[in-house]
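Of the protein chains in this complex, all but one are displayed in their positions.
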Amino acid sequence: MRLIVLPPLNVSLIFFFLRILTNVQFVRGRRRSCKAPSWFAKRRVEPSIYRNELTADNAEFVREVILDKYADKSSPLKEAPWPRNEWQPKRSMRGGLLAIKIGTVPQWTKDGRKFNCTMLQVIDNHVIRYTPPEVFTQSAGYKSKWKGAYGSLVVGALSSDPQLFSAQYLGLFKEAGVPPKRKLTRFLISPECAIQPGTPLSAMHFKVGDYVDVQAKTIGHGFQGVVKRWGFKGGPASHGPTKFQRRPGSIGSGRKMSRVMPGKKLPGHMGMDWNTLRGLKIWRMNTKYNVLYVMGGNLPGPNHCYVRIYDSQLPTHVQQRAQKPPPMPTFYPELDASEPIPEEIFDDELFEFTEPSIVYEEGKK
Amino acid sequence: MAALMRSRLPSLLPSLPLSQNFSTTNSLQHIIKLTRLRVVDNSMLGNQSVVAGKPPRCIHVYNKTGVGRVGDKVLVAIMGQKKRAFIVGVKQRARPNKPRFDSNNIVLVEDNGAPTGTRIRVPVPSDMRAMEGDVTKILALATKFA
Amino acid sequence: MVVSSRSLSKLFTSTSRRRFCSKAEGLSNAEITKKRNELFGREKARQLALITRVEKIEVEHVGPPENCRLLMNKGLSTPFNCAMHIQENLMSRSVLALVNGQPWDLHRPLEDHCELKFLHFKDEDPALSNKAFWRTGSFLIGYTLERVFKDQHYVQLCSFPRPRVETGSFVYDAHLGISDWTPSQAELQCMSRVPAKLQFEDFKLERLTVDASLASKMFEDNKFKSSQIPFIAAKSKTGHSVTLYRMDDHVDISEGPLIASTALINRFNITAIHDIESEDYGSLKRVQGLSTPKQLPIHFWNYGILCERAAKLNPAPMPAQWNKEAMATRNNA
Amino acid sequence: MLRFGIRNRPRRLSKAMGRKEDGHGTGPPGRLERMTIIVNSLVRHERIEGSHQYMDEARGYTERLLQIAAQGDKNHEAMDVANYWLKDKDLIHKLFKVLVPRYENYTTCATRMWTLPVEYPGGKNKTSILELKGNPWPPVVPNPRNNSKSLINVLLHNAKKDYRSASKDGTPV
Amino acid sequence: MADKLATLGFRSFLSHQFLKRSVAAVSCRYANTLSNETVEKHRTSTLAHDKEQKEEKKISAPAPPGLKHVHPEFLPNPTFYRRDRIKEKLERQDMYRRRAVCPIPEFYVGSIMAVTLADPYASGKTNRFVGICIQRASYGLRANFTLRNVVDNQGLEIRYDMYSPLIQKVEVLRLEKRLDDELFYLRDAPAEFSTVPFNLEAVSHPPGAPVPVNTTKVKLGPRPWHERWERRNLRGVQDLGLPEKFYEKAKKVAKPWEEYDLMLKYRTSINPQETDEVMDEVAEGFREIERKRRREKLEKS
């Protein structure tokens, strides 16, 4: 029986609807906001204020209580698990995962072609909250361009010690009954793909051979000039160009225009902006460590950055998905796994290192 | 012919050091305009350029980027005349399993695409055999494939 | 002897219960609090007026920031005034004072030459401060009960046991005058908001020793207290005095030292109300609460763990009518 | 393996501690020279104070020096490194004969750092104390307070006893 | 390690000082990023539903000390933002599997080697190249080595990916070392130093014997060279015979202090404990390969 301690807490539940990491909204030109929206729940508290007060074995006792409260809770909610609806081709849009980029590795196809794969590890994902479309349209952060078709599924990653977070932020996890998460993100989903809060998600949410979109924040380069930021050629290096080597040059034409067009490429803050790569194939998966090998070594963001992965929205892949429906609404190990899940799953075109070296037959040109 | 080849790499310095021929850098790592090249077939023109110590220079690369790779056609100024040639070896750092040569090698070609020489004296990258177009004509002359 | 006294007290309480209820029907807690507050104020002014000539006493301060000797007024200046001369930090963080080794309220005037030491929650052994803080907690539950309920519910505070921090909660037993009511979480939350707001007001806890007659006059409409006052007075040093404490306009009987002011409190929660059965006073409600001082910040999560424990019934003894034997055992306990 | 949190990148410390005229070099060689001066004084005095950046960088170098010196004075590399890092040659003996045996069976790191308070009105760069453990000087914090008797610790301690006894006899918490 | 420090009451006063720095300072360029320690903490945190099980390492015997030089590519890339335990472990698993199928013998820069590569266009579908190994670079599955030879008076170098499936066979014709780590100066040296006959007979190296060091000193050709060799303090090169001003400029540019920059070395290398752990695992991996090969031989016979 858990006491809601501070009166403002339940107020926060109603108004601060959910801590949403709005994915990229492209206003004209490149615009980003490093500041979280005002209605986000205040996240962090200064841990050292409290930690210095506790003795060692009391801190130990508190950690023990945390583990008992959260460790391997079966179903936090009294009501029955939610129904699993059918996959409707072209209409259904599933939720995604919040992973961490852990590195890139070269792989080869069966016919000897070399390419780079980025490894994304899905660590400790849980569904935190599902908001049906009718409620979501009224909430803060809703964009009218979504035309009320989508509900919102908040997924959290990396459970951590509640003593690091503020009361408001901890209130967000009460409904799901999961430990507070270090990072939250939101996916727009169609109502039939709703997942019950508190459900753990793993890399098996996707299948090898699927195509996914991957979003991450690019490496920040601070205030950069046009040559680095937009790849301008800049001026000549010699023949006496007085102070004109890396400058943007003219930024607009005369009389009729006589202004600078919005979106004009100029020096400014570069990087640390959400970037999406679409239609990346999943070549390989390690189920023991929940690692996905995704096509391409050029994923945005540095090593160990958060990465949002969701089914690819490119039209070709949406059609392909119609034939091979993915696990709906996610992969439930106890229900879907017929035989024990193999530790490594490979795409059939990928060269497995256990196979002998590639030999080209005589006939083939 | 071999006697002319001094033990080390083809000498790129002419007998009398005229200012415009005197070069302080090694030949460039990839082929753009004015890059000095080395003719590797047994065409007369190629041998004369070696004897005269005047290396042929690339004056145009027939591709969009203007940087010549293996298999690209180039226009070469050799012994005072303009000839076309195919690049069969580049000093630029190559991809894995692809050979990298110590000199930028070319094979001279006539206007109709037929090679001037009859034999290529040095190894040629084996993935040139996968190229289409009139490059295939000069492959017949190749003896060794790296 | 023991048997008879208990039967006597049962007789006494059964009759009194019926009589008091009817008489108290008309009165409401608010009026009674106002009346007690006036009586307390008048008595305090009277006692102050008795001091005509100001004598000087020497106060030897020991401890940080430095040991010094202060010349203060007898019967007027309090340890708090001494702190005002020494350091502002002492004023804000001190909970209690030690006068010649005895715990002393911070706002209680000094009587004689003495050696003064200030206590706070982060001392090497803050047991005295913790006990005073716990006793203040019970005192503030009384303050809350008398303000929180609607007027038709006449709350009669009974008594609170000796403060024991190990139990995890402080207690006040009272007769709430509400029949079957078990408070929900939200209601407890609302009740807690009243004392929780006290941390923003800097109410002093003033101590006053009054004559037993005045005390019984103050608490005439509270049957429990009026039956306890003669015994308390008998136990006191002079044999007929009762020590009262006032905070804002709430007055209550308590003998131990309380903390200096409500500004020291950080979190305050009324955690549970249990039904208890006392032989002398019949069925009562045991109201339990938990609080932490500002000097010891605690994270909301760990406070939640303490709250859950504080909600369990406090194992303190049931309130009982005092009689000779009980007082004897109390003294030497 | 360094047993304290080190930064991923070294600090440039380009602001010369001393000027070129005093013989201090500039740039990376100057930075390393300044580090040797600090390490040298730390090995001699075993407790030094200075600006936080320099102390933190020198701390890494001191720990590594001690780890390398642990290979014994017969080892050529250890003697060469000690010779470079300790300008005063009598300290080399102290390093091998006093410090290395002192930290032989230490499980924690061999140095400790404290942050010094900011002098009013502030604005100057942060200063801190860097000391070698096991030094003969009086401890920086003479009697650390034991807060096990504070109110919240007493409450939590008793809550723990209840919690443990409750969970022992199976009653769900 | 920070948590351990945070437990003691008094030490918790200390822990604040370490806590901030023990979480390595991730510069602001990497917003939305976790430090290595935080990721490790979450992988093994008991709060996680997919907590990583601690498998016990079945290390039967410690690795031979020199293994680190024999298989340098098994050690991870020391740059801090490349490090990740899980990525390195999975990569090493692939490397063992590959080496079980196509064994790569012990070789060093300076050994004469022959590599048979699958080539769809060559006759017999394979292409064998013999040359002297002038460089061995990079880490993990990206590891590669470069062979150099002079064929028909034409200098030729091919860079092979060690773990590429196209490689059919790798033979070491002469196992020897040279005085330098990289032999790029052979490009500026006369051809006979880089010429290796294609039909060279393999000289098998007696197992366990120390690897011979070929101390030939190459006489470089005339300038212009590919690099300013006088600045590389090469040992396998005869006296360059350059005028004095070259050497003065080299001295001015040299960085002798970096040899004593202990933290620079610490940050650009894998510390001894971790190297031992990795090398123990590598030795165990190779023993596994041996066992598997013996089992296959038994089945075949």
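By written order: A, B, C, D and E. Residues from 1 in each chain.
Quick note on the criterion: a contact is a pair of C-beta atoms (placed from the backbone, for glycine too) under 8 Å apart; a residue touches a chain by one contact, two chains touch by 3 or more.
One rule holds in what follows: contacts and distances are computed from a predicted model.
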Protein name (UniProt record) of the chain left out of view, among "Molybdopterin synthase sulfur carrier subunit", "Large ribosomal subunit protein bL32m", "Ammonium transporter" or "Mitochondrial import inner membrane translocase subunit": "Large ribosomal subunit protein bL32m"
Option touching the unshown chain, where D:Arg11, D:Lys97 or D:Arg164 are the choices: D:Lys97
Chain not shown, touching residues in subunit C: 64-65, 87, 89-90, 93, 122
Contact footprint on subunit D, counting only the chain that is left out: 44-45, 47, 88, 90-91, 93-94, 97-98, 102, 108, 114-119, 129, 133-145
Positions on subunit A where the hidden chain makes contact: 46, 48-49, 52
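Assume only the chains that are shown with their structure count from here on.
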Between C-D and D-E, the pair with more C-beta contacts: D-E
Most widely separated chain from subunit D, with each centre as the mean of CA atoms: B
Subunit B and subunit D, separation of their C-alpha mean positions in angstrom: 63
Geometric centre distance via CA averages, subunit D-subunit A, whole Å: 40
Computed distance of Cα centres, subunit B from subunit A, in Å: 52
In subunit B, residues with contacts to at least two other chains: 96
Interface hub residues of subunit E, defined as touching at least two other chains: 9, 13, 81, 119-120, 161, 164, 166
In the complex with subunit A, residue positions of subunit D that touch it: 146-148, 150, 152-153, 156-157, 159-160, 163, 167, 173
Subunit E-touching residues of subunit A, taken from the complex the two chains share: 34, 47-48, 51-52, 54-56, 59-60, 66-67, 70-72, 100, 102-103, 105-108, 112, 114, 119, 121-124, 126, 158-161, 179, 182, 200, 202, 216-217, 219-222, 271-272, 286, 289-291, 301-306, 351-362, 364-365
Touching residues (chain side subunit C, partner subunit A) in the complex: 185, 189, 193, 267, 269, 271, 296-305, 307-308, 311
